[in-house]
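Just one protein chain is left out here, and the rest sit where they should.
Up next, chain A:
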Amino acid sequence: AAAEPWPENAELYQQLKEEQILLSDNASSLAVQAFLKMCNLPIRVVCRANAEYMSPSGKVPFIHVGNQVVSELGPIVQFVKAKGHSLSDGLDEVQKAEMKAYMELVNNMLLTAELYLQWCDDVTVEEITHPRYGSPYPWPLNRILSYQKQWEVRRKMKAIGWAGKTLEQVLEDVDQCCQALSQRLGTQPYFFNKQPTELDALVFGHLFTILTTQLITDELSEKVKNYSNLTAFCRRIEQQYFGGHDKDSSAAGAARSAKRSLLR
């Protein structure tokens, strides 16, 4: 399977764009889309209400390539590498270590903060998450599924010590993370100067989603907007890899529709 070339009909599965997908899942999905576009591999985005349940690891997005199904950015990067495409081959060992460390930073702080905001902040949970998460299903299934997911996420937050944090502390952590990313990026076009890597894809996925998704308040996106080089970075990647003309596959289209439906 590793020796087979990348087929034309590769598909990426995520939840429904307009009504269902949440901030954290949208960010992960966008990161994988950006990574595949950077590798110049064609991919078609397919939206299904039960994408989470179809995924082998229970997390979105997942890609269906040939007869293989791989989920989440880490395994997808390795899978793509086995097929002979890699963005980080030009890096030396120390740079690879740095790249992995920064990817963990994004997962540790940004992704966890997004999950916290979606599932542990009561206002957001009531007004946005619960209505969206179960929207394809009839009552009472929609409520049961959202409560189940909420319970799971809150258990995880408690295990890693985030349950006791207030929203202000979480936003502080997001600010610290953005500051670190901004300082690392500096004035370069990408994190490792001339060529984009999976770190650029991951950072783009999360920051672009945060900037373009409308939540109850704008506090989260304001934290990112404080760093002009990060917003310029997002704009640059959007223009280069997602175009402005093809609305269906563009990142802005995806995020804007999420935004439109969140406006009350």
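Operating definition for what follows: contacts are C-beta pairs under 8 Å (C-beta built on N, C-alpha and C of every residue); 3 or more make two chains touch, one makes a residue touch a chain; residues count from 1.
As a convention for this text, contacts and distances are computed from a predicted model.
Chain not shown in the complex: UniProt lists it as "Metaxin-3", one of "Phospholipid-transporting ATPase", "hydroxymethylglutaryl-CoA lyase", "UREASE ACCESSORY PROTEIN F" or "Metaxin-3". Among A:Gln78, A:Asn108 or A:Asn193, only A:Asn108 touches the chain that is left out of the view. Although one chain is not drawn, the whole complex shows that of A:Asn9, A:Gln78, A:Gln183 or A:Gln239 it is A:Gln183 that touches it.
Among A:Glu8, A:Glu93, A:Asp122 or A:Glu168, only A:Glu93 touches the chain that is left out of the view. Touching the omitted chain from chain A are residues 56-59, 93-94, 96-98, 100-102, 104-105, 107-109, 155-156, 159-160, 176-177, 179-181, 183-184, 186.
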